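Note that this complex is displayed minus one protein chain, with the remaining chains in position.
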Amino acid sequence: MLITCPYCGPRDVSEFTYQGDGNRQRPAPATKDLGAWNEYVYDRINPAGDHNEIWQHSSGCRMHIHVVRNTLTHEITDTRPARGGHPASRHHGAKS
Amino acid sequence: MASTRKAGQSAGVSAVARLSALAPVYRPGSHGNFEHGIGVALSEVVPTSIVQLAAWSGKEKKLIGIIGSVMGLALPDATGGGAVEGARAAFGVAPGKFLVSDDRDDLASIFAEAMEPDTGTVTDLSHGRTVIRIEGPEVEWIMAKFFALDFSLPAFPVGAGRSTAHHDIFAQIQRTAAEQFDIYVFRSFARSFWTALCRSCEEVGYEVQ
Amino acid sequence: MSSRRTETGGGRIDRSRPVRFTFDGVSYSGYAGDTLASALLANGVSLFGRSFKYHRPRGVLSAGVDEPNALVTILRGEVRNPNIPATMVEIHDGLVAESQNRFPSLAWDVGAVNQLVGKLLSAGFYYKTFMGPVVGPLRGTRFWMFCEHFIRRAAGLGRAGRMPDTARYEHVNAFCDVLVVGSGPAGLSAAKAAASQGGRVILADLDARLGGSANWSDETIDGVPAAEWAAAQVKDLKSRGNVRLLPRTNVWGYYDGNTMVAVERVSEHKERPNKGEPRHRQWKIRAGTVVLATGALERPLVFPGNDRPGVMLADAARRYANEFGVLPGEKIAVFTNNDSAYGAALALKKAGAAVVAIVDVRPDVSPEMRDLAGETEAELLAGHAVTATEGGKALSGIKVQRFDMQGGSLSGAERILAVDCLLVSGGWSPVIHLASQAGAKAEWNDSLQAFLPPKPAQKWVGAGAFNGSFSTAAAIVEGHAAGIAASGGTAAPLEPPSVEATPCRPEPAPVLEIGASGKSFVDYQHDVTAEDVRLAHREGFVSVEHLKRYTTLGMATDQGKTSNVPGLAIMAAALGKPIPEVGTTRFRPPYAGVSIGSIAGSRYGDLKPERLTPMHDWHVAQGATMQPAGLWWRPQIYGHPGETVEQAYVRETKATRGAAGIVDVSTLGKIAVQGPDSAEFLDRIYTNTFSTLPVGKARYGLMLREDGIAFDDGTTWRLGEQDFLMTTTTANAGKVLQHLEYYLDVVWPELKVTVTSVTDQWAGAAIGGPRAREILAACVTGTAVDNAALPFMGIVHGEIAGVPVMICRLSFSGEMAFEVYCGADWGTHVWEALMEAGKPFGLVPYGLEALGAMRIEKGHVTGAEIDGRTTACDLHLDWMLSKKKPFVGSAMMNREGLTAPDRLQLVGLVSLDNRPLNGGAHIVEQVDDKNPRNSLGHVTAVCYSPSLGKYIGLALVMGGKSRHGTRAFVSDPLRGRFGPVEIVSHHFFDPEGSRMHG
Partner (left out) sequence: MAEYSALALLKNALTGNRDWKPAWRKPEPKASYDVIIVGGGGHGLSTAYYLAKEHGITNVAVLEKGWLGSGNVGRNTVTVRSNYLLPPNTRFYEFSMKLWENLSHDLNYNVMFSQRGVLNLAHTPAQLDDFARRGNAMRHEGVDAELMTPAQIKRLIPAIDISGNARFPIYGGLMQPRAGTARHDAVAWGYARGADRRGVDIIENCEVTGFLREGDRVVGVTTTRGDIRAGKVAVAVAGSTSHVMRLAGIDRLPIESHVLQAFVTESIKPFLDTVVTFGMGHCYINQSDKGGLVYGGDIDGYNSYAQRGNLPVVEDVMSEMLAMFPSLAGVRLLRSWGGLCDMSMDGSPIITTGPLPGMYLNCGWCYGGFKATPASGFCFAHTIARDEPHELNAAFTLDRFHRGILIDEKGQGATPRLH
């Protein structure tokens, strides 16, 4: 599998570390709502289809990137720096 | 402010000779299948200073400018963009991050002076990286054994840099001539990497300079 | 044994270069260019191996990678390479090959007794028996294990050696615009077309000689023999700078992102490799587009006795004759369901064999085929079938009967024909394996009786027989189009070349099995018969996967290349359904077997690189015993002659507590945290506060995971207002860096902070003990090191022996101690200077054991306690949890499961029987060495404490703190160590810290 790092270009998957579901929103730090924290840490949409996820180019520029990858075909349709913010408008996984 | 950073993030300057990580395994001479010629030559480059420069978002161009004035190198504003001139080298390794190396032993301090904190940070890595140079007609072939990168000249032009890894060994690579690459590896891994490199070069015949 | 070598012909062999080799200890000769199969056939050898289950004698079926029968072991000294098809072994002087799965010899094999009980050994028989008695000594699993012992010894093919393989295996990466797999006419044409577009092209083929079927097809292309045409194409490709040719290369895996994996047999065809040359080289090819021109494989027909040595695929026989100048038989017959075998018959006729008969299941044979049959002077038996074969270890004759293709019935008198070779053809199966691996289902084509490639799921285009286009002219045209398309170019379609070939319609008759009595083999190697397939049907194992798993059809080393479609056809007939409704199995990597060494590559023998500290050579020179710690090597002890490990660390500990000791701490993770928001960032990451830390001071910090569990600890030094140097445990250095980067990139991108690994930049030495300060004072210049200049957790900058150093006064050992950091390249210089300065004070170097002993005495936690399950409270680090600010983990650390009263808590243990404790022992209230139970927790670390004169340990014990002062027992049934301990506070030694605070 090749992942196109927005900085380095297409690189082998072995250079990347999977950092999991990119749909999760960390609650505001002072939030006391344990339900929100639990959902953030433990609960996953886990779709069969397009999935928003985060990878780190750990054996490259070390940037974290948002990736949209189809979990049925492994086809990647979008990558962008995670620093660009949460791609909420491209929410994937609710329907699959 | 700059002075504290200089004190904190630099190993400093000394007349005491520095010990190469490769010392016991560095064996000058011709090795491997060299009867029909030398495919590549290996050497350790010992730049006195290796410094990482990182710009805050939006300050990348400013940093490139500072590198230009301190190093006398004009960096193209592109992925891995870099330039090399004798012992002076600079190349991009990550968004807004550059590795610069030079014979000047106080390069980290020079950059710390030249760079405002709101531009970015300066981190001295002079002792933390070992630089291995590989050159010769078979250089792309040997590099391809180690790294999953396209080493052809159009894909990896002279001066440009790339960050990658050979299994567990992180490496930053700059093409310093058409048939020459400088590989920056972590000092602690340098000996393992060198040994593996030598072994892979046996096939084409190699010389340690 | 007579020579079967023809007088002339054989484009691949070099008759001027004879080669000597041995097979089963007998010396033979062949020619350069021969395969082991062709050379042995030329020597008249017909028996090559024994089948898996019934140990039936087997010859050579094919001429390529699909070979199910002729598997051999290649010996290189004591290194054994089992299960290699003789058809894929290029002979060289000194080659040593052995047959397999026979005892005592290939000709006389006792395992052949299995044939006598063949009906008992039907598919899946082992599921129905060997269950053994319900009671008695063989109850439970014992009876099965007793039987299994013998079954295991009877099964298996070749034998693997025990001597480490000394050959070299290597990887290389390649990038290209177009990878062409297969170098037959389609592949050559594709490569040429793609190369003409200017991109980078790689052409790979399994075989040593490029050209594929052109090398043995008897055709002419544009007026020249096909083999010459192919050679010219290859020459042309070779001359181009943008083409790389990879013969002897098995492109075995199609992974995501058009990542293709191939293994090249670099040197195994040579008597000895060049210096540094690998045996196998794995190519990882990232291809823009792949052209699949992988051709097709001929299938055998299923009929009684179809596995007799001498029965051979028709095209393979043609290949032996044309490419190797070898006649697989002198009197041959042909048995076919399609036209292609006629051309093979003619080729063998031309090469000098007598063609006795062509048996064709089809009643209506085209006039062109009748003409061809006439040319071979063979009797044409249309509407006939072979119903049996005769002979022992070689074919002597076949039985033929009239055959009704519609009903499958046999009629009329049985004729016996004396032949020594039977060529069979059951039609062709395109090699669609890579396309299937790429992630899509194959599609059945009824007229071709074959699975054709699926729609591409990745970037590939197909050409030639792979697509089901079996004519050479079509292959060349398709290849050209594929090459252009793969390059993203547009060009006019190629004018079809003029190809002179024997006429041949590609559609076979839909007959793959002749239902006569006798063992008819579908999967040769695994001895799966047509009856086995029908038995699977009777028992309900009807889906293709159940069929495969129940009968082991297609699971042999050839992966069903020849047996897949015949097996499906028989099942489909039994079900009365069309073949596609039975399904096809998904092909998975590898296409053909690949050496494990080639996939491991350079990591074979090495696995992981070594990480060495700047002072490594010094430690080794001083006789330190080095110990792995992750990838690092660290000194365990600096043992004196005759010392045990315990004696050494006790000596080192005593010396440190009595005077001074020094330990290499360069492996601690070090991360430069820089930028205007660094302090804020650390406040969020650590449980305690760093924004209040003054410049020039260090602070011990604790990090939690988001879920509230303890993650890592270490000191962080404030070197400047915006500059921190964070240290981590050795083991977690990488994980902590990643943790920090994640929060900076994903969670708080607004923070202006950079984090950089500087572990390798700094050599670190921790020097501690009552004399440590004096030693520093004796060698440090440029700064004072007294209490005022360097208070506890203070940092100063100075020089040692001309080298700038950074010294922080902190303590892991519990002594007055200092961590001295300098540039790594000066590490040994500074270390030696410290040793020299320490000499008058009794300074000793100490290793991990003494380090461990001293930290246990102090009750400091490490990875054994911060094990991913413990909380700050469990470790009595709750004093570090700030209540003034949120931090990572603060929201979740108080959940009910993390605060339950019965959680394991850190305690100290003192051995009350004055015997050593064992790490990993458990703690119980009552010892029961016969029936250990009711564990309360476990021992995490142990040592002899020289300071206390006792064996002590740390443990995680249920409700630990409330047990202080109580008695318990260690229970270690694994090592038979039981004994009383007192549970105490984990602060054994100097709990007030008066020594380190000085």
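Going by the order they are written in, the chains are A, B and C; count residues from 1 in each one.
We adopt the following convention: a residue touches a chain if its C-beta (ideal position, glycine included) is under 8 Å from a C-beta of that chain, and two chains touch if they have at least 3 such contacts.
Treat the numbers as computed from the prediction; the structure is a model and nothing was measured.
S.K.: Kindly name the visible chains that come into contact with the excluded chain.
M.R.: Looking at the entire complex, the absent chain's contacts are A, C.
S.K.: For the chain not shown, which residue from C:E98, C:D165, C:D218 or C:E741 touches it across the whole complex?
M.R.: C:D165
S.K.: Identify the residue among C:L452, C:A491 or C:A629 that touches the chain left out of the display.
M.R.: Considering the complete complex, C:A629 is the one touching the chain left out.
S.K.: For subunit A, which residues touch the unseen chain?
M.R.: Those residues of subunit A that touch the unshown chain are 1, 12-14, 18, 20-21, 34-35, 38-39, 41-48, 51, 53, 55, 69, 71-74, 94, 96.
S.K.: Quickly run down the residues of subunit C that touch the omitted chain.
M.R.: Answer for subunit C: residues 52, 79-83, 117, 119-120, 122, 125-131, 134, 140-141, 144-145, 148, 151-153, 155-165, 167, 169, 253, 255-256, 259, 261, 279, 284, 437, 439, 531, 535, 538-541, 543, 545-546, 549-550, 552, 555-557, 559, 588-590, 593-597, 599-601, 603-608, 610, 627-629, 705-709, 863-864, 867-869, 892, 895-898, 900, 918-922, 924, 931-935, 938-939, 971-975 touch the chain left out.
Heads up, the rule we're going with is that only the chains that are shown with their structure count from here on.
S.K.: In whole angstrom, how far does the Cα centroid of subunit A sit from the Cα centroid of subunit B?
M.R.: Inter-chain centre distance comes to 31 Å.
S.K.: Could you please state the distance in Å, as a whole number, between where the Cα atoms of subunit A are centred and where those of subunit C are centred?
M.R.: Computed value for the inter-centroid distance: 28 Å.
S.K.: Where in subunit C do residues touch at least two different other chains?
M.R.: Within subunit C, residues 284, 286 contact more than one other chain.
S.K.: Among the residues of subunit B, pick out those that touch two or more other chains and give their numbers.
M.R.: Within subunit B, the residues that touch at least two other chains are 97, 148.
S.K.: Which part of subunit B faces subunit A closely enough to touch in the complex?
M.R.: So the residues of subunit B in touch with subunit A come to 57, 79-80, 93-95, 97, 148, 162-165, 170.
S.K.: Help me check something: in the complex, which residues belonging to subunit C touch subunit A?
M.R.: So the residues of subunit C touching subunit A come out as 255-259, 284, 286, 439, 457, 684, 706-707, 738, 741-742, 745-747, 749, 886-887, 891-892, 895.
S.K.: Which residues, counting only subunit A, touch subunit B once they are in their complex?
M.R.: The touching residues are 6-9, 11-12, 14-15, 59-63, 81, 83.
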